[in-house]
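First the structure, in the form of structure tokens, and then the observations on it.
Of the protein chains in this complex, one is absent; all others appear in place.
And now, subunit A:
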């Protein structure tokens, strides 16, 4: 195979992962619907298995193409940047729909829920206790991830390791506190539109925190394997962008649902 090209584009090799990915999501969604209709979880578990195997191997291939084959030229890297930007914009709109549901229901509460917000007999969280701590944790993790980025750009291996590890620990701490809050909640997802919008919005945010933590953990492992250089580390930058996005969504959740909606 020719190694040198007279163009900067990445002409990809044949790959089975788009096909296994398509089969996987179809299986996953069918399995999810089947489970929701109170059948067993077999198809759902199969779907998860196919998707996780596809994600692992597809991203493994991309790491090889980028780190070891040098396929990610500046032009390719710019394409990846645009891809991540557009993905995060689509994620913003995903969360806008939950905020829309929340404000639709809370700004003019129906007579059926007591014409008040929070609805009659719903006891929301005190926003100045664990939710405030969670806000501080996420903002702090934004600081430590910037510390990691500057260390990486400065070729400082140990500082990058240290700061990235602290960021991941903060992400895990946030998830643990949210799990504790969920178990101590006096309302459930089945308790009026308050419970539905609350758990829909904070639940999907929590899922995104877990995904962001895994993304940073992947960067941490790649860093320990010397995959990143001071000018070639878009995987890390994408993880940092994603982390900041999750952080900003939390600030909006905190201000509108935990604080104003209380």
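Note that a residue touches a chain if its C-beta (ideal position, glycine included) is under 8 Å from a C-beta of that chain, and two chains touch if they have at least 3 such contacts; residues count from 1.
The rule is short, and it goes like this: contacts and distances are computed from a predicted model.
> Name the chain not shown, per its UniProt record: "Cytochrome c oxidase subunit", "DNA polymerase epsilon subunit 3", "V-type proton ATPase subunit F" or "DNA-directed RNA polymerases I and III subunit RPAC2"?
Its UniProt record gives the name "Cytochrome c oxidase subunit".
> Using the touch definition up top, pick the residue from A:27, A:54 or A:163 that touches the left-out chain.
A:163
> Kindly state which of the options A:29, A:75, A:176 or A:255 is in contact with the chain not pictured.
Answering carefully, the residue with contact to the hidden chain is A:75.
> Spell out the interface residues on subunit A facing the chain that's missing from view.
So the residues of subunit A touching the unseen chain are 6-8, 35-38, 73-75, 112-113, 119-123, 126, 128-130, 132-133, 136-137, 139-140, 143-144, 146-147, 149-151, 153-154, 156, 159, 163, 166, 182-193, 230-231.
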